[in-house]
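Of the protein chains in this complex, all but one are displayed in their positions.
Each chain carries a letter (A and B) given by its place in the written order, and its residues are counted from 1.
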Amino acid sequence: MKRLLINKIILTLSTISALIGLAFLAWILVTLFIKGLSSFHFSLFVNDLINNGLRNLIIGQFILAGMASIIGIPLGMVAGIYIREYGQGRYANLIRNLSDIMMSAPSIVIGAFVYAIVVVPTGHTSGFAGSIALAIMMIPIVISTTDSMLSLVPQELREAGIALGASKYKVIFDIVIKSAKVGIMTGILLAFARIVGETAPLLFTSQTSNYFTLDLTHAFPSLSVSIYDLASDVQTSSRDLAWAASFILTVMVLVINLTGKFITRNKK
Amino acid sequence: MLAMNIEKFSFTYPGVDEPSLKNITLPIEKNNITALIGPSGCGKSTLLRSMNRIHDLYPGNKYDGKIELLDETNKKYKNILKIKKENEFIKLRQQVGMIFQKPTPFPMSIFDNVAYGLKIAGIRNKSELSDRVEAALKGSALWNEVHDRLNKSAMGLSGGQQQRLCIARAVAVKPEVLLFDEPTSALDPISTSAIEELIVELKKDVSIAIVTHNMQQASRISDYTAFMYLGDLIEYDKTENIFLNPKEKRTEDYITGRFG
Partner (left out) sequence: MEKIFQKFAFSSATLVFIILLGIFITLFNAARPAINEFGLNFIVDPAWNKEVPLSTPQTTTDKSAAQKSVTDTNDESVDVNDYGDSSDDMIMEDEDDTPTKTIYGGLVPLVGTIFSTLIALAFALPIAMGISIFLAEIAPKKIATFVGGAIELLAAIPSIIFGMWGLYYFAPIVADLFGGFQVSLLTAGLVLGVMILPFMAAITRDSMNTTPDILKESAYALGATKFEVIKDVIFPYSKVGIIGSIILSLGRALGETMAVAFLIGSIFELPHKITDPTISIPVALANNFGEASGLGMSSLFYLALILFVMSFAIISFAKFYFLRKANS
């Protein structure tokens, strides 16, 4: 039968293309693990980049993403609460849509924006500028997570709280957020994973540094930016360091992601 | 004469030890309506979904016993549990149609919905298609309501109309058996009685098995009724006997509303 033949052909093609796609992705991961592990050494965690280590870069990357979280999470959560709990129809919807659009804004453009509003006035790159760029990337992700997690809380729960005479603010904080807690936390974790691996918005905001520093007012060490510098270096030793750094960065991102997925699955 | 004959049939879902249907023996009389009733979880839908093997979309089920289907072309019975090949499945599903709990119009026009089964069965001739679509819609008492908007999306119809469209779609391929899985559970009373009338009308041409949680519906439209409970077939008889004079205590308890 011709129909069955077509069916078979298409299904086979689909399966083959799925295998091709997976093969590509496996290729990348295997390359990363082989190259990364062969250049990996525990001294990388002890030395700074100036001594061919990655310590300052890893700490720097976490501080940049951590600072971004300190700015971005409260703002994003509160904005998410606004559009789900307080928002009046059209305005809340407008912000929701704009936030989604902002989430897809090219990260390099956000870097350029922060360059213009922070780096140019202060005269030099700084850890603060990098954190602000990452925070701008993080805010819409946190908004959308908060919004969708709050939407899962049954309306009856809010009504029950109000019926007991609690104020709206009390209901939101004592009841709604508590019941959406796990979901929101997972979302925030995934948002963190997303920005901790970013390079483009940091290129000309925080830049990177060979030295260990906690001074956020100057150029700040960044693992991802240094990977870009090292990977295009002519020296093989630099490129090997770049592979080790990429390996560490990927493991960091994947571990955070898996933790998030694990929490969600346990909740279910 | 039997349209289908279920004998010592057991069914086990994947990953479960306990069979969901145990040793069911049930005749489906030709050109009659057989109702399957029983409390939720009794296995009536599971049994219905075995009769066209729609279960097999999800792998890992275990069948035992046999379910025979009368093939009108050669008047022979064939055990549908033996089916393994894709083209046999397709033939089975053309012989045994199915209507679901909720209306399931496809995202296409009214005409294309009804013509769908015919088209995939290989009928390409335009005039034959439109003749059979018209006949099916007339047979489903929908023609008068939709004949002037056949090219409009089926999504625009009301729930009752959508369900009659689904019946028309199933009837169009001229099946031998039609399976109804609680076809009116999502409908209002007026649409429900329209569907019930239609089902009674249809038994001239096809044999019908219907799962319903509504005992009045079963007593109104069916000729035979099977009462199922926890995976067992408790009692099967002419509908009036089941409702007026049940032999089993559990049947009586159920139809008098003492449980379920």
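Definition applied: a contact is a pair of C-beta atoms (placed from the backbone, for glycine too) under 8 Å apart; a residue touches a chain by one contact, two chains touch by 3 or more.
Since this is a predicted model, take the numbers as computed values, not measurements.
Of the listed residues B:Cys166, B:Ile221 or B:Ile255, the one in contact with the hidden chain in the full complex is B:Cys166.
Hidden from this view is one chain, which touches subunit B at 52, 54, 57-59, 86, 89-94, 97-98, 100-102, 104, 106-108, 116-117, 120-121, 166, 169-170, 173.
Subunit A residues in contact with the hidden partner, per the touch definition given at the top, are 3-4, 6-7, 10-11, 13-18, 20-22, 24-25, 27-29, 31-32, 75-76, 78-79, 81-83, 85-87, 92, 94-95, 97-102, 104-113, 115-117, 136, 139-140, 143, 167-169, 190, 193-194, 197-200, 203-204, 207, 224, 227-228, 231-232, 239, 242-243, 246, 249-250, 253-254, 257-258, 261.
Throughout what follows, only the chains that are shown with their structure count from here on.
Contacts from subunit B toward subunit A in the complex involve residues 86-87, 90, 120, 122.
Residues 1, 3-4, 7 of subunit A are the ones that touch subunit B when the two sit in their complex.
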